[in-house]
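Note that one protein chain of the assembly has been removed; the remaining protein chains are unaltered in position.
As written, the chains take the letters A, B and C, and residue 1 is the first residue of each chain.
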């Protein structure tokens, strides 16, 4: 399987990453791409910028572990995960997950699985700026809840 | 909401369509893109080409109805659906769905919903070529099953 | 009224569309299929397994018991396989 995992300060091009994963292959039927983008609001409050701190080394290891777990759960032909760190402003790309499979259910499930685990298990921390003030973002119960569904259920459509 | 629905013979550029939906906006937090690609195999049999026939007029209407239904179920900021018709060979793009929302669960759910309905309700028919022979593709029970989950369940995460 | 055929229904009937004037007694989509099936060998073949054939009136999916009285355009086709 084609696996790409990158942590980087620089922006990425989601379309180019999709094309790179699929390019020249004829066995892939479904590609699901998730782009996470810096929003100008969070819980009703304006956000002017955001800084993402990460744990170098562990972030790569933790993402690789979850990509391997996704591979063991679904028949995947390729996975790309790119997560940025550093300061971003609204409209900037934060994270990209691309999954490729022969069938759409596997590609969708794997992309959701990876995003739920990036949110709750990958060592990244967001610090938001609201005008002059800045604060660390609290973890969301809804993200923990989303991640837990993957341990409760079996793989594939069985999880629904 | 920014809605784009296109039926076309020509190829499309998934990355460009994603960028067009998001470009210049700062209120979108999550973009999910599904690309359906012509595979070189189907149920263990080699596929050399595929021709997609559609019902002009009804295809647009049916897709528009399901995009409206998706809007009523999830807080979406943009939806793009592009479906090709005509003859395609393995590796060619067939269909693109892009959904944008403030949050990832809405974007994922809406993209899956739209794909399940494109598979089972939108008036398209695939004719596959296997070397010299050609045959119309049978509808899949698994696709009907996937589509039915949206009528049985309520919206959003409640469907799981 | 205008009839449209798609995919293997079109291939079996041998045409993509036609204008027909069914008799007054033909009230529903199902009755229209019965009537069409009696119009010749190619129609009998196209409509031999009526349960798998889907229909739409004026771009909207309908069931066999749907009345055809106000229809401008009725389409017959196999289960859809897009996406």
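Throughout what follows, contacts are C-beta pairs under 8 Å (C-beta built on N, C-alpha and C of every residue); 3 or more make two chains touch, one makes a residue touch a chain.
Just so it is clear, the structure is predicted and the values come from calculations on it, not from any experiment.
Put simply, the missing chain touches A once the whole complex is considered. Looking at A:52, A:88 or A:110, the residue that reaches the missing chain in the full complex is A:52. Residues of subunit A that touch the chain left out of view are 36, 52-55, 57-59, 61-62, 83, 94-95, 115, 118-127, 136-140, 143.
Heads up, the rule we're going with is that only the chains that are shown with their structure count from here on.
Each chain gets one centre point, the mean of its Cα atoms, and the points for subunit A and subunit C are 47 Å apart.
Taking the mean of the C-alpha atoms as each chain's centre, subunit B and subunit C sit 26 Å apart.
With centres taken as mean Cα positions, subunit B sits 22 Å from subunit A. The residues of subunit B that reach two or more other chains are 36, 115, listed in rising order.
Multi-chain contact residues of subunit C (touching two or more other chains) are listed as 83.
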